[in-house]
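Every protein chain except one is present and positioned as in the full complex.
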Amino acid sequence: MVAVVAMSLLSTQLLSKNYAGLQAVSNVSFELPEGQVRALIGPNGAGKTTFVGMLSGRIASTSGTVIFDGKDVTTLPAHKRMSMGMAYTFQITSVFAKLSVHENVALAARRVVQGGNAAVNQRVLEVLNKVNLADRYEQIAGDLSYGHQRLLEIGMGLAQKPRLFILDEPTQGLAESEIDDFVELIAELSEDTTILLIEHNMDVVMRTADYITVLNFGSVLAEGTPDEIRANESVQAAYLGNG
Amino acid sequence: MEFGPYLFIASLEGAITAAVLALTAVGLSIVFGIMRVVNVAHGEFFMLGAVIAWWVTSMITAHPALGFVAALIVAPLLVGLLAIVSDHLVLRRINYDPERTIVATIGLLYVIQQTTLMTFGPEARPVEAPFNKRIALPWFELGENGFVLTWPWGLSTTTYKLAVIAAAIVILLILWLVMSRTRLGLIMRATQLDSEMAQAHGIHVDKVYALVFGLGAGLAALGAVLIVPIQQAHYLMGGDPLLLSFIVVIIGGLGSVAGTIVAAVLIGMSDGIISVFFTPTLAKIIATLLVAFVLVFRPQGLFGKPER
Partner (left out) sequence: MNNSMRSFALHLFVLAILVVLFFTVSEYHSGNLARILVLSVYAMGYNLLFGYTGLLSLGHALFFASGMYGLGLAMQHLGTPAAPAMLVGLISAFVVSAVIGFLALRTSGVAFMIVTLMFAQAGYLTILLAGKYTRGDEGFVIPQADRAIGSIDLSQSDTRYFAALILFAVCFLFIGWLVQTRFGKTLVAIRENPERARMLGYDIQRHKLLAVIISGTLSGAAGAAYALLFGYAGATFSTVQYSIYPLLWVLLGGAGTTIGPLIGAIFMTYLIDISSEYTNAYMLIAGLALIFLTLFAPHGLAGVLRKKWLPWLP
């Protein structure tokens, strides 16, 4: 295990968040090795979104530390963490609704792609092809269907070429066929990206994740491979049983 | 006059400013508190109150008191009605979007002000006070034989000025009773807390908003009717009350009626007293900068609690 700790792309130590006396996340210590696809699961209100919010810098932590790529980023603002190689997709779809699909992805790409407009355009087209939105690049993002907006959101994450990609419930609202495409996309992406996935769809979790962390009442309930988690009785009691 | 009595007079004048300011600012404050919009035309509702008061008193000339009492009733009602109409025609249609409301009420400001200029004209017109007996005020002085009661020359006020202060207190008390003890007040407070929830419980939020907007404007008009025998009606008189109301509402904590009243007293009194020490322009600069810095560094107001 020591070796794994040393190679962690992201880790937290005793990370906590207090909302006016309510302990949303308490003392979570967490290690995410480089290259892994990790799923974060747990019942509603378990603190998953708050936890990844603290990882990405959207939410300030009450105590504890976040270490990304060997550096303490606990007090760094979100945009600096993003420029260190994180990308984040929102649980509630948040695209630039009045701008075109192309411009949405271009905004994500422009910060990371070197070179002029041509290089950005090339990156945008690559990404749009990956998420199957290439034929809609001129459309206004707000006019897209909900499922397409989710794909666009994922595309905006991809365009940043992140080292750590945090996705908050990416398959929510996707159709069956789109979910299959998504699982494929994650598999392809996992070759050079570390992925942290909040996911309710257990089928997606089992198909994509290398390793699973279960949160319950703001604390880590269990960690293990999909098989281990499936077999874990306390997880079944807390979550899978009534899932 | 010596310094002591001079300061006394200044604070008395300050108390009158504070009384009228409290009425005007509370009007702005409840509109902001309940509807979450900033009404930039608030000063013009104040001005209209004064202009209508002139108009009513110049029509009813039998006795100054008669015309004035009529103005006290007619002006707030008419101004309130105009506000309700503007709420209906403009604010409701832009869904009370905060920024668009500011732009629209700036428009309303010009429309009201310029229409008044076209009809009422550019002159300042006086309104006679219903009663106006000058009363001399005593002052205590530490002489050789202990405190002596003296009547320094020039240390005086009028019965009307004292009545303005009393009237403002009475009106604010009534408002407080309405807000805290009646069903109407309950509905307003429910709407303030959560307008969607209120809607779900069968409250006609649209009507509450129209009423609140009318009430806010009416309070400004009432303040103006009270002050107009001291200050004269003029089409540009809305600027200062607007600015001062802003200052008061922000320092008191946006939307807090109690904070607004405390701040009105503070600002009104200090406006009177500061002008003893500084030029009025410098006093205004200090006040506007104070507001700006309060918003920048303490957005909950000087007396408000930070949000969670």
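Think of it as A and B in the order they're written, each chain with its own count starting at 1.
The rule is short, and it goes like this: a residue touches a chain if its C-beta (ideal position, glycine included) is under 8 Å from a C-beta of that chain, and two chains touch if they have at least 3 such contacts.
Since the model is a prediction, treat every value here as computed from it, not as a measurement.
Engineer: Please pick, from A:V25, A:L40 or A:M82, the residue that touches the omitted chain in the full complex.
Structural biologist: A:M82
Engineer: Determine which one of A:I67, A:L107 or A:A134 touches the chain that has been left out.
Structural biologist: Hidden-chain contact among the options goes to A:L107.
Engineer: Looking at the whole complex, which of B:M47, B:I84, B:L108 or B:A217 touches the chain that is not displayed?
Structural biologist: Answering carefully, the residue with contact to the hidden chain is B:L108.
Engineer: To test your reading of the contact rule: which positions on subunit A touch the chain that is missing from view?
Structural biologist: 56, 58, 77-80, 82-83, 88, 90, 94-99, 103, 106-108, 110-112, 156, 160
Engineer: Determine and list the subunit B residues touching the chain excluded from the picture.
Structural biologist: Output for subunit B: 38, 90, 93-94, 98-100, 102-104, 106-115, 117-118, 122, 243, 246, 250, 279, 281-282, 284-285, 288-289, 291-293, 295-297, 299.
As a working rule, only the chains that are shown with their structure count from here on.
Engineer: Taking each chain's centre as the mean of its CA atoms, how far is subunit A from subunit B in angstrom?
Structural biologist: That pair's centroid distance is 53 Å.
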